[in-house]
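Report on the following structure.
Here we show just some of the chains, and they stay where they sit in the whole.
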C-alpha cells in the first residue's frame, strides 16, 4: 500500500534508524522540519546535492532524521562547518539549522561573519526563546523579565532581534515565519534557498516543556496559537504604528538585496589563474 | 439539494476508501495539535489520547493536520 | 612575512624541481601541502605561523583551490573539517593560542574520523607568552588537549626540508588513518631558511583516503574493517550519510548501546595501535655502543645531533634518539634502547614534557634527566655537551 | 674557509645594522648565493619580534660543506656592522680570530684594531646614487673579504632578487662592493704581520 502514503515528507526521512524522534510531544521543531522538507521538495533539488548542517540543541537534531548529506557538529559551530562544506564542494546546497542558543549565543560570531561574507548558504533559526536541550536556561532571545532556569527572578538582560542582527551583519535575504504558519514557512524557506547569497529564516517555535513551563504559557497547542495572535504580516505591519506593533512580531520576507556573493567572487580569482596557468606552464609568484 | 447530493457523493467516495487521513500510532506522541488545529473538527481522541478520525467525511484535505504534526505521524489518503 | 623581506618584489617561480631553493620552513610547509594535494585552507593569522597562510592565499587559487581567512581559529578548524567532509584535502596552521582554541573541534574530527592537517608553529607559552620566540611547549597538549580519549598522530620535523616532506606525510597519514594529523613546527624552523631540493610532484607518494565501492545502501561510514580503517565517502557523492560527535554506530547514527559505544571508541584507539610499525619514525644515531642516550626532537634535535658528535670526540659514548613521529610515542624503540644505557638526557624547550614519556618506559633504575630551556632561545650543542660532562665529571 | 672545532667546515656570518638597512634581505641573498649557486649547505636565521621592530636588525648565515646540524650561530666567524649600536651589541659574539667589517662612517668606535672599516653607505649614496643599495655593497664586500662566495654567485643572487628596473643599480653596487672588499683584503694580506697583532 505504499501508493497510499501521500505525505511527501516521508520520502526524505530516515525512518529505520532514527524514529520516533527525540523531541517532546508537540515540539514545534518537527513542524519546522516538515516545512523545510516541503521547501526542498518543491525546488526539486537533487538530494545528493543537499547538505544539512547543525550544531547542538534540540533543533540541531533535525539533520539526523533527514536523508541528505547531514552533519551534526559541535555547539555553535554549524555555520563555520557549513562554510567549509560549501567551499569544499560548491555544488552543494548548504542549509544550516540552528537554535537560538546555538546560533546566537555560542555561535553568534560565526553567524554575523558568514552573513557578512554573503556566502551562498541558507540558515534557519528555530527560535524558541530558550535553551531547550539543557533544560530551560535563558538564551539571547529570551525576552526581558521572562523566567528561565538560570533567570529565576526574571531575565535582566536585553535580547537580540535576530533578523535585525542578520541584516546589519550583511545577510542579503531575511525572513521570519512561525510553525503555526507552516505553509508560508515552506515558501519562505524555498525563497531563501533560491536566493544567491547568505539567506536567513527565523522560525518562531514553541518549547512548552521548558519556556512554556517556566513562564506558564501552557501546552504546545496554546503556544502555537499564541503565534497566530502575535504575528503580523509585513504588509500589515507597514501600516501600523510602533505602539500598535508592541508585543507583536512581523512575519514574511523582511529584507532582500543583492551583493557580490562570496563563492562566485572567489571563483573569479580561480578562473583568472587557471587561464593564466594554461598559457604559462611554470607558475610564478605574482 | 445540491448539498445533499454532494454529501452523497462524498460518502460514496469515502466508502470505497479508508479514512481521509491515517495516524501512525507508533510515531504519534498524542500532542493534540492535529486535533486542535483541524478546521473541520475531524478528530476525536481515544482513551489513550491518540487522535482518531471520527468525522472523516468532513475532511477537506486542507493539509493542516499533517503539515503541523511534529512527528510526521499523519498521512493523507487522498492521492 | 616573506614578502616583508623580499619587498623588492618580482615574479619568481615558487616551485622548481630538483634544483636547490632557499626557503623558510613555513614556506616549505605551504609547498608541501600543495604537493600533497591540499586544496583548501582556512586559518586565522598568528605569529609565527602566518607565512603559511599568506603563501597559500596566493597559491591555492592557482590550483583551483580555496583559501579563506575565518573569523577565528575555532571557525578555521571547523571549516577545514567541513571542507574535508565535502571532499577537499584541507588544512590550517596556527600557533599555541590558536591551537588551544581548536581543541574542541579537533575532538570532533577525531570522533568523526575526518582527515585534515593542523600545523602548529610553536612559540613561547603559556598564554600569549613570547609570540616571536621558539619553544616546544605544546608537545603534551598535542596528545591530551581535547577532552575524552583520543589517539592522535603528531609529527615533528627538524629542518626546512623535513617541513616539506613531513607536511606531505601529515596529509598522507591523515588520509590513510582518517584523522587529524598535527605537525608541530616551531618559530625557528618556521622562519629559518635552508636549501631544499623539491622533488617533482609526481615522484611523491601521495595517499588519498580510500573510497567506498559498494552501493550507497550498503555503505557504512565507520565500518570496522580488519585494519580498523574505513573507506570514506564525501558529501555530494551519492552516499547520504550522517556524521555526529555523539557516540555513533558504524553507519554514523547516534547510539547509546554499550557494545556500539565500545566498538566505536576502541576503533579510535586501534586504528593507530594496530599500525605502530608504520607510525614509528625515529632517527637513531650512534646508539649501537652508546651508554648515554639523548632523546631530542624538533629544532632541539639539531643541537643534539651536533652535540653527540662533539661529545664523541671527547670520548663520551653517546647516541641520539629523535622521534619524528612523536605520537604515537615510539615506545618500542625507546624501551629497547633504555635496556643498554645508564644515562638519558632529554633536552627540551619546555620545563619537561617528553621526559615523562621516557620515564614511563623505564623498567629499571636508570638516570633520566632533563635539560630544559624556556627563555625563547634554542638549546645549544654546547649546553648538551656540558650536561654530559657534568653528569660524567 | 676556516675549520671550527666541531663543525666540518662550518662558517658563521652575521650581517647587522638598523632596521630598514635591508640586511635581512642581504642575508637572504648571501644564503641564496651560497646555497643555490655554490651548492653549499646553508641556514639563514634572523630575530623576529619586538626587537625586530625598532633598533638593531640582524641576519645570520651558517654555511658548511657538510650537513649543518645546529642551525643558529654560536660563535661568529664574520660580523658585519652598519651601525655603532649593532657593533657594540654583537661584537661579543665574534670569535677571537673572527673578521669584523664595519661601515667607516657609522661605526667610529672600533672594539678591535684589526677590523675592516669601509665606506659602504657613502659608496652607495655617492657612487650609485641611493643609500638603499648599501646592503648590496656591503654584502659583496663580505664575500670578497671572506672569500666564502664567488663574485658570480653573489651577482646572480642579487640580480635574482632585484626588482625590475633596478638591475643596473644593483649590479653596480655589487661591483663596487667587490672592489672595496678585494682592495681591503689585498691590503690586509700585504700587512699580514702587523695586522694580526
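Annotations for the structure displayed:
Going in written order, the chains are labelled A, B, C and D, and every chain counts its residues from 1.
Assume a contact is a pair of C-beta atoms (placed from the backbone, for glycine too) under 8 Å apart; a residue touches a chain by one contact, two chains touch by 3 or more.
Please read these numbers as outputs of a predicted model, since none were measured by experiment.
Only one copy of each distinct protein chain is displayed, but the complete assembly has the stoichiometry A x2, B x2, C x2, D x2.
Going forward, only the chains that are shown with their structure count from here on.
The geometric centre of chain B is 91 Å away from that of chain D, both derived from CA atoms. Centroids built from CA atoms put chain C at 37 Å from chain A.
Counting partner chains per residue, chain B shows two or more touched chains at no residue at all. Contact of a single residue of chain C with at least two other chains is seen at positions 12. For chain A in complex with chain C, the residues that touch the partner chain are 14, 17-18, 47-49, 51, 53, 63-64, 67-74, 77, 80-89, 91-92, 109-110, 113, 266, 269-270, 272-274, 276-277, 282-286. For chain C in complex with chain A, the residues that touch the partner chain are 11-16, 40, 42, 58-59, 61-62, 64, 66, 68, 70-72, 74-76, 78-88, 90, 104-105, 108, 234-238, 240-246, 251, 253-254.
The touching residues of chain D, counted against chain C in their complex, run 5-7, 24-25, 28, 31-32, 35-36, 39, 41-50, 52, 68-72, 74, 160-164, 166.
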